[in-house]
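Just one protein chain is left out here, and the rest sit where they should.
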Amino acid sequence: MKDYSLTQVECEWTQQLNRWVETFRPYSTEGKCATYIPALAEANPEHLGICVASEGGQALKAGEWNVPFTMQSISKAISFMAACSIHGIEQVMERVDVEPTGDAFNSIVRLEAHKPGKPFNPMINAGAITVTSLLPGKNAIEKLEPVIDLLEDILDYRPPLNESVFKSEWETAYLNRSLAYYLKQNGVLASPVEEALEAYSRQCSIQITAEDLAKIGLVLANDGLHPYKGTQVVPRKITKITKALMLTCGTYNASGRLAAFVGVPTKSGVAGGILSAIPPRGRNNGPFSHGCGIGIYGPAIDEVGNSVSGILLLKEMVEQWDLNIF
Amino acid sequence: MKDYSLTQVECEWTQQLNRWVETFRPYSTEGKCATYIPALAEANPEHLGICVASEGGQALKAGEWNVPFTMQSISKAISFMAACSIHGIEQVMERVDVEPTGDAFNSIVRLEAHKPGKPFNPMINAGAITVTSLLPGKNAIEKLEPVIDLLEDILDYRPPLNESVFKSEWETAYLNRSLAYYLKQNGVLASPVEEALEAYSRQCSIQITAEDLAKIGLVLANDGLHPYKGTQVVPRKITKITKALMLTCGTYNASGRLAAFVGVPTKSGVAGGILSAIPPRGRNNGPFSHGCGIGIYGPAIDEVGNSVSGILLLKEMVEQWDLNIF
Amino acid sequence: MKDYSLTQVECEWTQQLNRWVETFRPYSTEGKCATYIPALAEANPEHLGICVASEGGQALKAGEWNVPFTMQSISKAISFMAACSIHGIEQVMERVDVEPTGDAFNSIVRLEAHKPGKPFNPMINAGAITVTSLLPGKNAIEKLEPVIDLLEDILDYRPPLNESVFKSEWETAYLNRSLAYYLKQNGVLASPVEEALEAYSRQCSIQITAEDLAKIGLVLANDGLHPYKGTQVVPRKITKITKALMLTCGTYNASGRLAAFVGVPTKSGVAGGILSAIPPRGRNNGPFSHGCGIGIYGPAIDEVGNSVSGILLLKEMVEQWDLNIF
Partner (left out) sequence: MKDYSLTQVECEWTQQLNRWVETFRPYSTEGKCATYIPALAEANPEHLGICVASEGGQALKAGEWNVPFTMQSISKAISFMAACSIHGIEQVMERVDVEPTGDAFNSIVRLEAHKPGKPFNPMINAGAITVTSLLPGKNAIEKLEPVIDLLEDILDYRPPLNESVFKSEWETAYLNRSLAYYLKQNGVLASPVEEALEAYSRQCSIQITAEDLAKIGLVLANDGLHPYKGTQVVPRKITKITKALMLTCGTYNASGRLAAFVGVPTKSGVAGGILSAIPPRGRNNGPFSHGCGIGIYGPAIDEVGNSVSGILLLKEMVEQWDLNIF
């Protein structure tokens, strides 16, 4: 991000962000930190932070925008882009479809009910594990490299792994293990089961901040062209597909509601992260009409898996600033 | 539509549309006209027509843009907007959700598997019949009025009912009848079963053209503001939700693929109609950057229920003219 | 039944039955009379009656053995035998399978999930409606005749229809109507939908007593040979299949538990009736080692649909008198 002072209007927008953060922070009590991965339960449920990054200006920030947390499901969007960049979209599509399901993120039913058992989309666990199995590398550590590499291309630093979250996740990953062995049985996995599973658990444990998510969102909004570096870090067509998947399946089985009532491509994670990409819109001259990336962090999640106060903050901002893509 | 000559660039775009029509017309042999409603089987499978309507200019047309056909599932978007306009979104949402499912349009499984048996979205048959049951009126004929009224507001004429298609559909509507009685059992229907069913079958049999669809699409693209009349024919928020539903669930269980690989809010019908709404985009100065409505007609449909040549035409046009909303 | 006095041992057994009736009668408070058919809710939940009929002797009776009630699902066993007798087993099997499902009696999921949508067995509603559609007759009244005829062959009188239960059932049969139209769509029904449905609702409303059920059970136990008349009222092979179906699917989704923990072919109905057929056993010289038929009535049913006190009574009797067929 450029390092100059905020313009006056940017100051006003930042003040607005600060007001919203304090307005929605108390709603965290309606959710709670994820407990199925023990290490996630240690987060502070009252945290709420946001960063909005746009091409032409300063990144606006409010609340706990710089508290680190793990990507969890948000990493699915990254590994999908990495796999498509490496293998091409067609080859990835041979193993995973792009249909939303309305099912929970960890559902296994469709793998049996719909032959040939290809996962319905890369934003549910079964699909994401399949995508990760496609990443090059002789072991889980090597498979993680393309994901970190892509993040470095966007963020200009290599985000670290949170080892304690990884270990916690790895030891309790019964359901993912069940999904992965089912996929192996169906001939869908492209690598040994445990290797794909470990690589997937590792990518979920990559640690970033809301500011990092905003930068990722901006690159997506910008069709893969890095707004500061001027390089195409992800092919344009792949970013279109990724944004469509974020909109149709990015927020678990609340995806339809988010598309209808918020209307921006969004991927969430159970650690409380939210990544949104707002393409340029031709309708108004309001804030960020040239597009922006949004990163939000609020670790208290609802029963579906989305940050309670984070989603409320996103919805209010999209409505007030007319960011809905429809 | 304004009645003046095409500008030179509009002539070029029309010539392009004509070329695409002839390019994709032969692909109709990969599909066939719907046979489960006998009267639909009489359409000419080689037909392919398109109309693109935009705010500032002439409607561009090519192929069989003026051949009449029945709305079928496209009417789901109209009745949803009518019901929401009358009752408010919250009341409609009490009876139908907005989640995509990945299931076939006529699937009944989720009504049993997911308590309390509320249809997942208004773009599948179960949801659409529920929405229609909410329309005011003491019988099926009266229930149809709000749908025709809304169409008249947009089109400036009252589109007729194709009686032979209606009769054909009504006599063979075993599956819709099964869905409707299941909904009644679950307490979801707001009217007597046969009344909701007949009204739904009637709305499916409303006869329009590709040009009509383009006008509907334009009003949607324009957030419900009629571009020529200057009146708000549908509340803005309702059009946002409708476009989101078209994108996430508008083309049966190919909705995810269409979102990913075409990327425009689209509702299709088994008679071969396609309705797309392209909001203004801020990214380019190419054709229709201020938004447009698209109507397509191609009665040979694929196994999922979408016009084969129509979808190919839409995809090519969206790619070449950069109409993808993401 | 022969009309002579009870032997001394028969007197003892009757006293035992009386004791069991009073022991288990209070358990009716753990269930309640079916409410989804309004007329059934008027039964006295404290009623509990039993009749045991055997070839060589007097029918033993206790409690409300002569209170009339409607057959409901028990009629499925009768219409199945009638249809198989008329058309042969193979022809019936073309439209309905004989696999237990573990699903609720009114489940529709499998009709969609398992192509070609043939009902899994004739003891669930979908299967029973299909079987009834096969019965000869130009309308619902005529279709009922073969069922009443078979009952008359066994009982020596024509049991009446309870018109108020029939009307009550007919007006609220949304779910059966949904199932039937689904079956029609799949090409499984052999008659018009409403005709099959009405005939099915009528057969459910046939009024009998526990004594009647005991006689039916005895004919089944005796492989279709009427023990008093000496005539074969149902072909032997058909009774074997019917008894197998009663054991594997006769008591809704408690069938497995009943098979495991009671172990006698049993068909229940939501009006509180229980029909059991005990074939001759080679293991003991206890009561009814030459086989018997059992009829029970206890209208307070559990959530699965079986008489609470009736099942407890049956279980105790089977254990004490060693009637388990395994």
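Lettered A, B and C in written order, each chain numbered from 1.
Going forward, contacts are C-beta pairs under 8 Å (C-beta built on N, C-alpha and C of every residue); 3 or more make two chains touch, one makes a residue touch a chain.
Predicted, not measured: the structure shown is a model, and the values here were computed from it.
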Partners of the unshown chain among those that are drawn: A, C
Contact partner of the left-out chain, one of A:6, A:67, A:175 or A:304: A:175
Residue touching the undisplayed chain, where the options are C:17, C:48 or C:98: C:98
Sole residue of A:18, A:107 or A:207 that reaches the chain not shown, by the stated touch rule: A:107
Which residue of C:63, C:291 or C:310 touches the chain not shown here: C:291
Absent-chain interface as seen on chain C, which is shown: 97-103, 110, 120-121, 223, 239-241, 243-245, 247-249, 253-257, 259-261, 263, 265, 279-283, 289-291, 324-326
For chain A, residues in touch with the removed chain: 107-109, 111-113, 174-175, 177-182, 184-185, 193
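The criterion applied here is as follows: only the chains that are shown with their structure count from here on.
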Arrangement of touching chains [line / ring / star / complete / other]: line
Chain A and chain C, separation of their C-alpha mean positions in angstrom: 57
Chain A and chain B: spacing of chain centres that average the CA atoms, whole Å: 31
Separation of chain B from chain C, taking each centre as the mean of its C-alpha atoms, in whole Å: 50
